[in-house]
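All protein chains but one are shown in place.
Order as written gives the chain letters A, B and C; numbering starts at 1 within each chain.
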Amino acid sequence: MNEQVDSQKLSSATGGGVPLTYVIALVPVASVLNVIGGTVASALKLPIFLDMIGTAVVAMTLGPWWGALVGVITNLTLGFVTGPVSIPFAACNVVGALVWGYGTRWGWANDKVRFFGLSVASAVFVSLMAAPIVIFVFGGATGHSSDILTAGILASGADMWAAVFSSNIIVSAADKILSSFLALAIIGALPTNLQVTGPIMAQEDMGKAVLITAGTVVGVILTVVSMTLL
Amino acid sequence: MSETRIVCNDLGHVYPNGVEAVRNVNVSISQGEVISVVGQNGSGKTTLVKHFNGLLKPTSGNVMVGDLDTLENSVGLLARSVGYVFQNPNHQIFAASVREELSFGLKNIELEDNEIEKKVNEVAEDFSLTQYLDLNPYRLGFSLRKTVGMASIIAMEPNVIILDEPTTGQDFLGVKAIRDSIHKLSEQGKTVIVVSHDMPLVAEETNRVLVMCDTELIFDDSPEKLFANKEVLSKTNLLPPQISSFSTEVKLGNTKDAILSVEDALGALK
Amino acid sequence: MARVPVGAYVPGDTFFHKAHPFVKFYWVLSFVVFCFFNKNPYINYALTALALVFVFLSKTFPSYVRAMVIFGPAAFAMIFLQSVVPPAVFDNPQFLSDLGPFQLYTESIIYGMLFSSRILCICSWSILMLMTLHPASLSSALQRAKVPYVVNFMITTTLQLIPILQREFGIILSAQKSRAMQAQGFKALLPSIIPVFAGAIDRVAQLSMSLETRAFGSDNERTLLRYNKFTIKETTLSILALVPVFVVFYGRLRMNAFIPEGGFSLTPGAGVAIVVFCGVSFLLIIFGATLAIRLFGKS
Partner (left out) sequence: MSDIKIQNLTVQYLGMDENEKALDGVSLEIEQGEFVAILGAHGAGKTTLCLSINGIVPNMIAADMYGNIEVAGQVPPKIPVRELATKVGSVFDNPEFQMSQLTVFEEVALGLQNLGVDKETIEKNISGALEMVGLKGFEERSPFEISGGQQQRLAMASALSMKPEILVLDEPTSNLDPIGKEEVFTVTRKINQEEGLTVVIAEHEVEVIAEFADTIILLEEGKISKAGTPQEVFPELVDIQRDVGVRVPQVTEFASKAPKKFGNSIPVTLSEAIEGYKK
């Protein structure tokens, strides 16, 4: 064989999108991360859920509707494991995925300030979705320690809707801010060609750990502040 | 350095699902010994060593680490005298830099900042990690990551160090580096407990072997005696180092003590 | 036969295990509809008791208890929260007694009981179904129900990986505890969760390579493997599942949704006892969570 054919270029590193099988492997693992987040939160006795990290990762990288699929699969699977009560909450997961996904597409993941806003927005929308489910399906209870908060707010004379929504948003705000920044840390470790929704700020520049710690601190402060205000 | 002696009295462990993993183990490990624990998967060897730093608590009998009964003391407290290096470094690495990773345990035992810095630098020097201190540990190859995992435990200066399968997945140089650290730790007077399937490592680096078989401790003697003991070897399916099998087969050396290394075999020729 | 530790499945050979997955599914669906439209908590409790009988018959009682433990706090909290909220939906509520800052009314307590009984009943039946449903036949049933294969694959894989990653997290927690970490609170979050993430990312990479080398995403139509056909018996049983649905709608329309004439009644003592018991139980479970996690973590 001659020299010319020998040095023939077979492929280029710059081409290529996301392999389908990568998506197919990422979605279930992200769904499991949702479940494990909950396990971690309860094992470490944290007063938050951490059950939408996988949803956030996929929504911000592959797009809002892939994120929604992760949400649906998470709750459906939990339904198979523990019974059907988790299934209605798939709606919350879907709402969260859409906020994170479209938010990223619209550039809300480009800098710290807007990203923080995006996390708060997802908290608000998710709580708006969660309140009616909690009230209609569960009569206001969740079986979580935030029920005590609900009872407290009820005792101060608020009605069921106000009580459920406020107790939910308090936990949710801390939860979603933290989840968003944790999701960012995971995205930093994924192959770069996955980001089809839009540019996401470079994690290296900011120092993941610092960011996450900041997210935690802000979340906790927000929780404490809103608790004292109410 | 103070002394930490590990003593198991009639140690038994039954898991919550009813499976008995360790039965009636009596063993005493003195400061400065280099010991290996071998046996098949499911023989109870990992369960046994997890009692040495309190990760598992005995369901019968007791384990004393120095003057501390592991039943009454937390893993956090025992970690100051017994370090446990897990098999897969990915199960413990989380920090954004090697420096942070190495200081994690030291922060947990509430040392002063300047002391932490000093110890991190020392241990980094010892394990030739100085040039990587500010790198993200996930950027390092598997062998280096494993070294970081080990160094982060040794930085806490425990008297006893447990290494769980230290050479799994390592290439020649990785294995060499692990063996060198075992030497060094032993020279510093530390107790080293190696749980391993790597028989050449067991033969050449340790001077006492505990063999677990079907939840029980069936052998506690030197590697020379182990690899010459056909009964124990066949019962536990342990495969001696190639050079030991060779020497036994061609009757090199005496029959009571097996040849453990190529050097030994060459020595026996003369 | 060997254990398949996925989901709630308990291996067994009883008639309930052998029943066709679709038949079981239709019946559970029918009970769900029934519980949601029925307004009498006592009927739901009775149905729960019936489910318990089947649980015993299918020899799945220990797993049933383990699965239901997590609904305990929610069920107690429901009764408590509904009881302390002013019963806005009722015209003429029956006042029972004061309890600290709250007023208790019969209707509120019954309403709370209704919510909790729904959850208990629905969960009992569906857990009974899940405990006797081999996960592999679930996947085939999903496929027959025209769920796209990719989604089906994702569900199956998720089901598989949940216990695996939970076990992984357990190892990570012991590894960090061996570095003297306190396994509680926000400080422990990053050291425990980042290694889980890192492992998950590696897993995705290798799983996708393995799938790719097994022709995943090829254009050919997939071959269907496990699937039991419906016989006349199965068809009959499926149609019979419509009965509870008819009953409950008939009840809603003609019999005031099974509420006894003159409404429910409770003595003040009983009312206070129920609310206090539920409140205390809830707090005990939440703050005695360590115990619950231990019990639950054993599975």
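Just so it is clear, a residue touches a chain if its C-beta (ideal position, glycine included) is under 8 Å from a C-beta of that chain, and two chains touch if they have at least 3 such contacts.
From a predicted model like this one, the values you see are computed outputs, not experimental measurements.
Asker: Just to confirm, in the complete assembly, which displayed chains does the hidden chain contact?
Answerer: Result: the unshown chain touches A, B, C.
Asker: Any idea which of B:166, B:200 or B:223 touches the chain not displayed?
Answerer: Of the candidates B:166, B:200 or B:223, B:200 is in touch with the missing chain.
Asker: Given the contact definition stated above, which residue among C:29, C:136 or C:183 touches the chain not shown here?
Answerer: The missing chain is touched by C:136.
Asker: Out of C:82, C:106, C:157 or C:238, which is the one that touches the chain we can't see?
Answerer: C:157
Asker: From the listed residues B:118, B:176 or B:230, report the one that touches the chain absent from this view.
Answerer: B:176
Asker: If the hidden chain were put back, which residues of chain C would touch it?
Answerer: 1-6, 135-136, 139, 153, 156-157, 159-160, 163-164, 202-203, 206-218, 220-225
Asker: List the chain B residues touching the unshown chain?
Answerer: Contacting residues on chain B, toward the hidden partner: 40-41, 141-143, 168-176, 197, 199-200, 237, 239, 241-243, 245-246, 249-251, 262, 265-266, 269.
Asker: For chain A, which residues reach the chain that was dropped from this view?
Answerer: Touch with the absent chain occurs at residues 1, 5-16, 19, 21-22, 28, 193.
By definition in this document, only the chains that are shown with their structure count from here on.
Asker: When the centre of a chain is set as the mean of its C-alpha atoms, what distance in Å lies between chain B and chain C?
Answerer: Measuring from centre to centre gives 44 Å for this pair.
Asker: Determine the centre-to-centre distance between chain A and chain C, using the mean Cα coordinates as centres, and give it in whole Å.
Answerer: 23
Asker: Please work out the Cα centroid separation of chain A and chain B, and write it as a whole number of Å.
Answerer: It comes to 40 Å between the two C-alpha centres.
Asker: Would you please write down the residue numbers of chain C that are in contact with two or more other chains?
Answerer: As it turns out, chain C has residues touching two or more other chains at 190, 194, 198.
Asker: Which chain A residues touch at least two other chains?
Answerer: Only 189, 209 qualify.
Asker: Within their complex, state which residues of chain B touch chain C.
Answerer: It is residues 16-17, 50, 53, 55, 75-77, 79-80, 83-84, 86, 88, 90-94, 104-105, 108-109, 138, 152-153, 156 of chain B that touch chain C.
Asker: Using the touch rule from the top, collect the residues of chain C that touch chain B in their complex.
Answerer: 168, 171-172, 174-182, 190-191, 194-195, 198-199, 202, 298
Asker: Applying the document's contact rule, which stretches of chain C touch chain A when the two form their complex?
Answerer: Against chain A, chain C makes touches at 7-8, 32, 67, 70-75, 77-78, 80-82, 84-86, 88, 101-102, 111-112, 114-116, 119, 122-123, 126-127, 130, 135, 138, 150-151, 153-155, 157-159, 161-162, 165-166, 169, 173, 183-186, 188-190, 192-194, 196-198, 200-201, 203-205, 207-209, 211-212, 216-217, 282-283, 286, 289, 293.
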